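All protein chains but one are shown at their positions in the complex.
Which chain is which? They are A and B, in the order written, and residues in each are numbered from 1.
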Amino acid sequence: MKIERSMSSARRTGDIFSYIGLVLLSIVWLLPIVSIILQSFKVENGAHYKNVWPKKWTLNNYKELLRIGYSKEQKEASYAKFDEWFLNTFFVAVLVCLISTFFVLSVSYTMSRMRFKMRRTFMNVALILGMFPGFMSMIAIYMILKSFGLTETLTSLILVYSGSTGLGFYVAKGFFDTIPKAIDEAAWIDGATKWQVFTKITMPLSKPIIVYTVLGGFSSAWMDFIFVNYVMGARTDKYTVALGLYKMIDSEHIGQYYNQFCAGAVLVSIPLGALFVAMQKYYTEGLSGAVKG
Amino acid sequence: MNESTSSASLPSKVDFDVNVFSVIAQIFQHGDIFTKASFGIMGLSNLVRGQIIKGLLFLGSEIAFLVYLFSGIKFSSDTTAHEYCGVKDFKGLFTLGTKDNVYKEALENGITVQQKVVAGDDSSLFLLFGVVSLIIICGFVILWKANVKSAYLAQYAVERGRKPTTIFKDLSDLFDSKLHNTLLLLPLVGITAFTVTPLIYMILAAFTNFDKTHNGVAARFHWVGLKNFAEVLGGGAAYGNTFWRILGWTFIWAIFATFLCYLGGMLLALLINRKGIKYKALWRTVFVMSVAIPQFVTLLTMRMFLQRNGILDGLLGRSENTSLDLLGKALSARISVIIVNCWVGIPYTMLIMTGILMNIPADLYESAKIDGATKYVMFFKITLPYMIFVTTPHLIQQFIGNINNFNVIYLLTGGGPSLDMMYEAGSTDLLVTWLYKLTLDKGDYCFASAIGICIFIISATFSLITYRRSGSYKNEEEFQ
Partner (left out) sequence: MRKSKRILALSLAMAMSATCFTACGGGEEEGGKATEVVRPTIAADTSFKRPEKVEKNADAKDVTLKVWAPAEEQNILRALCEAFNDSMASYKITFKFEEVPEPEAYKTVSKDPAAAADVFYFANDQLANLIDGGYIAEVPSEISDRISPVLDDAAVESCKSGGKLYSFPFTANVWYLYYNKSLFEKANVDTSSLDSIMGANIDGCDFNFSIPLDNGWYIGGFFLGENGCTLFGADGKDPTSCDWNNETGVAIVKYLKGLQETNKLYKDNGSADTIGLLESGKCASFCTGSWNAVAIRKALGDNYAACKLPSFTFDVNGTKVTKTINPFGDYKSIGVSKQTENPAAAFLLAEFLVSPWAQEQRLAARSMAPTHKEVMELALQGKYNDPGVVANIEQTKQVVPRPTISQLANYWTPAGGIGGNITGLTAKVADDAAIKKMLDKAVKNITAVK
């Protein structure tokens, strides 16, 4: 798209004001994030001193957070087990992402492309189920997990995060709706089965929505702290990053762990933020394509 | 592609396009002796007509179900052991347990201790296994219906002088005409296990007195009917008054949060999309930061930013006793949560709007220019209406989502300053966060469920009214 550079002064002033506005907004947007990054390098205890710019700089908070150079007893007795949390969360996130992507894409493709008797019913029921507050059934899920002996394990997290993702088909379905049916029909005439159409034709065309679903599934494991708190109880070595960091700034721990919380926040944000930004293009396409539907 | 169509020389006497009950009635009416027998002995018709594997599968599942129903299947893990018996579990749903814990006195190491020998009935488990039995019975009924239909189809095929479908054709159909069954199976299992079962459990719990003193361990709980709802909604009791106040704030919050984010996102998207702005992608990335970083990080960061003697006070150079204390006063806390929600929500809307803006068909603008429209007219008459129309369902979804927006409130204020003397609630508590506090801090699960059901009824009513009216829902089929 060629950018037409208009010479009219009205246009120019408008542009200048727009730039100023954008710069101001950007500062507002980034200020809290930058302040946390700065706080993670503080020597003095951030809970006691709330200055933004560190008086003294150190990498120690990161070192303590990752428990580099700790003996085995120290490791066991310290609360911040960030390296374990990170691996736990990563492990859970990858599996959840795989399972939930499969579930979501299956259901949304089915709803979009196929016609069968229970279709409308399923869509309405899914809508209704989504209106109950999510954690209302936490104790029931906990008891179900208990009867399988799965409490306080990472498997329970994987199952619960991915189990019901089939209900969240709306966005992906919207995207599939925008793919013209003519493509499918042409393939059927050539003798392809529906499964072949699904895997060999529709999927390659759906990169944006696949990325969107994968990102969604991956990030769900990093975000939840309610359910994992309920299930894991006191097993701090099985916490996920979200829960561990959340508990670091409660009244019990904040005196000792404030700076480490900031360090942990930075460490978590970097990979996830980078991933999101890199996939931003696909994410936008998938989202707006779906919203249109 | 309708299942029963293959090139038929003889039309089926059973019309499959009507509701389920009349289909079954018709099958019974037109079925021959083997089909009729299949109503009782599953798989018989299939076996007789040569569909061995299918018949055995149906028969086997019937046997398994009968075993479950009357004799019981034992299943144990390291934490629970239970004999799942359909009839007993279903009955247990009504009694919710009758036996107490049994302790035996023992003398060990010079002290007399009470050793538990027999665990009593745990009401919460009785409720759970009762619900499980309901689900299994429902599942079996579905299987039974499939059996009946398949029995008739086998008979029908033979009547027309053809072989009934082989197992290979059935399997390949699963990947073609019946692909929906294959694709939906596992997700449905997941949904049943982790959403439907727990939900039925909690809905039933709303009609019991499952609270911290009747938790099924020390004291069993029992059915109390609508008593909990009366207390929650009644204005006088401890819960009632608080319920309505929190409901009011929940609505105000949802309206402000949704519309501010929507408008803000739209304005921001338009701003960046201006022709004169360079490095559009860079600007978008800057704003997207607050969405890309996990929400608990951004929200906890904002909490430490805004709290009493937080970072904001440090930046503004305020000393301890002149702290802004934004989160400590009711009104400023409420405004703060709305603004912070905008901070994390506007970029999300902006992304959507940007995508849509880029996809507005150019010929709309072309034809308008030919007709002599100015920039402003084009904006107000083309861009704006298009964007609003396309994003209306999204807007409604966001509104309903904000009614249940747990994270922002809980992480930012934990429910807010509790200066207003409400029952276990603060000034920024939504129904969901109040619900959470009641469940986890107090263990009053029956009340939590009752409130949860009220939340559901509110959300559902709202959605049904607005969603059905919106054009997008009506036009869904046409769009395809």
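In the analysis below, a contact is a pair of C-beta atoms (placed from the backbone, for glycine too) under 8 Å apart; a residue touches a chain by one contact, two chains touch by 3 or more.
For clarity, every value in this text was computed on a predicted model and none was experimentally measured.
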Next item on the list: Pick out which of B:13, B:91, B:163 or B:212 touches the chain that's been left out of the picture.
Entry: B:212
Checklist line | Residue in contact with the excluded chain [from B:307, B:354, B:449 or B:463] | finding: B:307
Notebook entry, point to check: Where the complex has a chain not shown, which of A:35, A:108, A:137 or A:151 is the residue touching it?
Noted result: A:151
Next item on the list: Since one chain isn't shown, list which residues of chain B touch it in the complete complex.
Entry: 79, 106, 108-116, 212-213, 215, 217-219, 231, 237-239, 281-282, 285, 307-309, 319-321, 325, 328-329, 417-424, 440-444
Note to self: Give me the chain A residues in contact with the hidden chain, please.
What the structure shows: 41, 43, 45, 47-50, 56-60, 64, 69-70, 73-74, 77-79, 139, 142, 146, 151-152, 230, 233-236, 251-255, 258
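Simple rule for what comes next: only the chains that are shown with their structure count from here on.
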Item checked: Distance between chain centroids, defined by C-alpha means - chain A, chain B (Å) -> 18
Notebook entry, point to check: Can you list the chain B residues touching chain A in their complex?
Noted result: 75, 77-80, 82, 124-125, 128, 172, 175-177, 179-180, 182-184, 186-188, 190-191, 193-199, 201-202, 205, 268, 271-272, 274-277, 283-298, 300-302, 304-305, 309-311, 313-315, 343, 347, 351-352, 354-356, 358-359, 390-391, 393-394, 397, 400, 404, 406-407, 411, 431-432, 435-436, 439-440, 445, 448-449, 452, 455-456, 459-460, 463, 479-480
Next item on the list: Name, in rising order, each residue of chain A that touches chain B in their complex.
Entry: 3-4, 6, 11-12, 14-15, 18-19, 21-22, 25-26, 28-30, 32-33, 35-36, 39, 50-52, 102-103, 106-107, 109-110, 114, 116, 127-129, 131-141, 143-144, 146-151, 159-160, 162-167, 170, 177, 181, 193-195, 198, 219, 222-223, 225-226, 230, 242, 245-246, 249, 261, 265, 268-269, 272-273, 275-277, 280, 283-285, 287-289, 291-293
